[in-house]
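Removed: one protein chain of the complex. Kept in place: all other protein chains.
Moving on, here comes subunit A:
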Amino acid sequence: MGLLSIIRKIKRKEKEMRILMVGLDNSGKTTIVLKINGEDTSVISPTLGFNIKTITYQKYTLNIWDVGGQRTIRSYWRNYFEQTDGLVWVVDSSDLRRLDDCKMELDNLLKEERLSGASLLILANKQDIKGALTPAEIAKVLNLEAMDKTRHWEIVGCSAYTGEGLLEGFDWLVQDIASRIYMLD
């Protein structure tokens, strides 16, 4: 986030935030977005391409970009990096076998310069499933403590199925972005 864009945002007074949702396939990105928006989550197909949702949250307008996570289309994630204020990384806490994949993809993502200023929210999804790892365990597996010290990050356990933990996570994200960008308020 350059100085110019900060100034531009303050000037615009729109209080808009751009949030990018990424994560492996089957982690529940689309379900999370629809659940927050209060829509039906029972007939969600795996995302081919992306969805955009504009949600008014507190006094801010969130532009949530929900990008498909299938392996074939992961290479297109970088097309959405520009001007991202908040990054939401969704983890399927019950898919223990692919946690290594998950760690690798997250590490690759965090190397990206265009995302270096974005606040990172990690949602340890599917906590409703018995046998799912807790957020603390996920943090350990993903080795989040070793992340760049300048990064603002937080891990929150949630369940897109029940809706638990979602608001808590997004509260943190919005507050964190707001304190960085709209500091004059």
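We take it that a contact is a pair of C-beta atoms (placed from the backbone, for glycine too) under 8 Å apart; a residue touches a chain by one contact, two chains touch by 3 or more; residues count from 1.
Rule of thumb we're sticking to: contacts and distances are computed from a predicted model.
Of the names listed as "tRNA-specific adenosine deaminase 2", "Ribosomal protein S35, mitochondrial", "C-CAP/cofactor C-like domain-containing protein" or "small monomeric GTPase", the one that matches the UniProt record for the absent chain is "C-CAP/cofactor C-like domain-containing protein". Touch with the chain omitted from the figure is made, among A:Ser42, A:Thr56 or A:Asn79, by A:Ser42. The omitted chain makes contact with just one of the residues A:Ser5, A:Gln70, A:Asn108 or A:Thr162: A:Gln70. By the touch rule set out above, subunit A reaches the unshown chain at residues 25-26, 42-46, 48, 70-73, 94-97, 99, 103, 126, 128-133, 137, 140-141, 143, 145-146, 150, 161.
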